[in-house]
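Only one protein chain is missing from this complex, and each of the others stays in its spot.
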Amino acid sequence: MIAKTSAEVGGMGHSLKRKEDLRFIRGKGNYVDDVNLPNMVYGHLVRSPYAHARLKSINIEKAKALPGVLAVITGEDLAKANLAWMPTLFFDKQMVLATGKVLFQSQEVAFVVAEDRYTAADAAELVDVEYEELPVLVDPHKSLDPSSPILRDDREQKSNHIFHWEVGDKQATDKAFQGADVKARVDAVFQRCHPAPLETCGCVADHNPATGRLTIYLTSQAPHAHRTLFALVGGIPENNIRVISPDIGGGFGNKVPIYPGYVCAVVASLTLGRPVKWIESRSENLQSTGFARDYHMTAELAASKDGKIQALRVKTLADHGAFNAAAQPTKFPAGLFSVCTGAYDYPSAFCEVDGVYTNKAPGGIAYRCSFRVTEAAYLIERAVDVLAQELKIDPADLRRKNFIAPSKFPYKSALGWTYDSGNYEPAMKLALDKVGYAELRKEQEEKRQKGELMGIGISSFVEIVGAGPSHTFDIAGIKMFDSCEIRIHPTGKGICRMGTKSQGQGHETTYAQIVAQELGIPAADITVEEGDTDTAPYGLGTYASRSTPVSGAATAMAARKIREKAKKIAAHLLECSEADLEWEPGKFFVKGTPSKTKTIQEIAFAAYTNHPQGMEAGLEAVDYYDPPNLTFPFGTYVCVVDIDKGTGEVKVRRFVAVDDCGNIINPMIVDGQVHGGLTEGLGIAFMQLIDYDENGNVQGGSFMDYLLPTAVETPHWETDKTCTPSPHHPFGAKGVGESPNVGSPAAFVNAVVDALSHLGVKHIDMPITPWKVWTILKEKGVVS
Amino acid sequence: MAKKQLVHIKVNGRDREAMVEPRLLLVHFIREVLELTGTHVGCDTTHCGACTVVLDGKTVKSCTLFAVQADGSELLTVEGLMKDGKLHPLQEGFKEEHGLQCGFCTPGMLMSSYALLQKNNKPNEEDIRWGISGNLCRCTGYQNIVKAVQYAAGKMAQGGTR
Partner (left out) sequence: MALRIEKTLKVNEPIEKVWAFLSDPRKVATCVPGAKITEQIDEKTYKGSISVKVGPIVTDYKGEIQIVRLDAANHEIELLGKGQDVRGRGSAAMNMTGKLRSDDRMTEMTSVSEVNVVGILAQMGARVITEVSNIMFGEFTKNFQAKLQHEDEAPSSGEGKPISATSLAWEAGKRLFHRDS
């Protein structure tokens, strides 16, 4: 049990207002585009209009001649410095600027640098590129056809196949299927979508020839990893590189990869000796930066006729676009997709994934999903509903019947994950009670008699976050520990720095609350800094909901080291032995004599003015935390929808989200995360798709076509919690940022399918647009 | 390149003037000429509303106006909301109700809400949601923004309108 601190101290469990808000509400945030350095110039990329074409010539003379233009860089220029290609975060390489050919529409072809951004844009229009069109491949199902063009000339193996990955016991699974009473199957596409944070990607690369240092202001969720990669790839000494991620306007995974624009800006700055700013437009962001999903999946469940699941079999085709730029741990080409076994207890499973190339934007990054966990959770929760439909069992009952029992934790899943803790039934019960499930089913029956369409969708998801233990996890070779450094000043205030980087998650408040909890120093007295690689300890950054599980743990551990030293100082000040001392947040006191006490502030002062002889002065600690395991947040979401029979429009009437993320630091911030993630899930389920026509023209390339939910479409989200702490985390927390995006798509889709299941509908692929629904209604003869 | 023109704009109560290209967008004028970087650019198709400012009392998307079109007008940006060192009730509301996370949409949201409350000082939830429907947010799901505006409306009703 975690001792509750006073509201003034603001430790765990307090809904402290955020410390970072003051600058944002005054318009004084410092985002990358707000950075203005003396002598700064602007970069603009020239991009390919073709999805697949040979680069015949690039004529930069007219561009260079425009007054105000300082440089025009092409792939050939970069090739001379061995920089035309750069490694991706997953064993592939990606063109920085195209040489030879282009592989997706909007691919980077040249970089123009000019005195101001308008001139740079003008000059980019003047770059004349001659292309020779080549046949285009946009259907991943055709990538392996012998008649399809081979996209990657640069690879030794001339094929569009990137990887094959499998896990589980194929034999046992096939056997279980052979002997099964019932088999259910769903073919589900998790469509290509895009995180679209409101701030696009960009940087200011500032090479100072006088000092030899390169400072890069960067929209980066992982500043240290980026610094190391710039050093390795660019051959610049790492101590001469400083990456600063100032305020970031949303990341959601979009700001984890290194993009060609960054590299071009760095090269330009090194060449010109001036700061070079490159900020992409929204269209560039949607068309060329890390997309998400594009998983074409098939799941089969084998079950007994009373609904006990026996086995799961999954086959997935992963479309990675032109380069495999997926950002995920190196041993996992399909990320943590194998958590697709879900919240259910059964002995056998087999999962295989094949990755292929197409003429589309590169990537496959985690969009608020801890490396493919959205795809996994969506798949199993859809499959379970399909099974329920097949067996004619209520979907809540089917889930309850198959949930992993609390006594079984830590639970080893059939695909090899050890779930740390879980208690799925109470979370589902809370959600069902809160939404009034039984009454809703009655209402649905009545409405069906009248020909009205309403549906209830359940999603009981299990997340897997907090990557990760060094024995299994690394990104580009760097282990996935994280860090915290705390320094307490003489007057009892402190500063702490972490290897993570908030893009809105409230770290300046939540980390301070962890320190407040551990040391009893008011959160208001703790300054939190992240994102400057010169000062922050090394970390792998913030994505995959890993900050609280890993860096939060490091914060607690560092604080505990400080407490250990504080105890020694207290014993010195109180002239007793350490064994005589008791701790309560904020002070040590002598057992049995509470009046003999020293506050942490007094101890801090003493650390600099009266420390015991033989002990180092000061009061600080660093911790690099290697998590022993991942954490497994979970929950049940219930969605109620009504469908308009005239227009096919789906209205979300209610959405109840019960999350279990273990012990919570700041409930207000957790709820905010849930609201935001559910809204992203709403967009994905009903509105979003990045599609390509047969010529490789991108069809979701701007906000005209790629739709984000506004306040009008977004329903009121009802949230609640259960609490099943993580047994291995220093304060039992699990992380929650991504759960709502992981768990909600299935809830939305299950609800719509449930509304139409009596008409024989088994599955509808996202995005579930009114047109799609209306077409189904027409087909079934029920359009009004 | 067309000849630069002189524009006079009253910004947050102060008279400002500058020579600008006719094609200079108002948002770039605000961010780069006036160096008020609170107003943000979030898209290139006039959808997101991150660039929302109040021009002659009406909300406009400053990415879809030229600076020369604002010549002779009065402009209010997020930096102009504080008065005498005190936060505007809306700014207070956003802080009290956790109406922001990454903060990027916040200035636009504040300006749209400001204009909404000028027109309708007792908005219900639906009014608020429609009032900010031109501003996209990726972090908050809008729920707490609604509460923030309600907080401000309540405060302004008590302490007099601003």
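Letters A and B mark the chains as written, and numbering starts fresh at 1 in each.
Keep in mind that, in the parts below, contacts are C-beta pairs under 8 Å (C-beta built on N, C-alpha and C of every residue); 3 or more make two chains touch, one makes a residue touch a chain.
In this text the structure is predicted, and so the values were computed from the model without any measurement.
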Note: the excluded chain touches shown chains A
Taking the full complex into account, find the residue in A:I258, A:C496 or A:V698 that is in contact with the omitted chain. A:V698
Option touching the unshown chain, where A:V129, A:A361 or A:I475 are the choices: A:V129
The listed residue (A:F24, A:Y50 or A:Y411) that touches the chain absent from the view is A:Y50
Tell me which stretches of chain A touch the chain missing from the display. 48-51, 105, 125, 127-131, 133, 693-699, 701-702, 705
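Everything that follows uses one rule, which is that only the chains that are shown with their structure count from here on.
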If we count contacts the way the header does, which residues on chain B are in touch with chain A in the complex? 21, 23-24, 28, 31-32, 35-45, 47-48, 50, 77-79, 81-82, 87, 91, 94-96, 98, 100-107, 110, 125, 128-130, 132-146
As the complex stands, chain A meets chain B at residues 17-18, 20-29, 31, 33-34, 36, 117-118, 195-200, 247-250, 252, 281-283, 503-506, 668-669, 671-680, 702-704, 708, 710-712, 714, 716-717
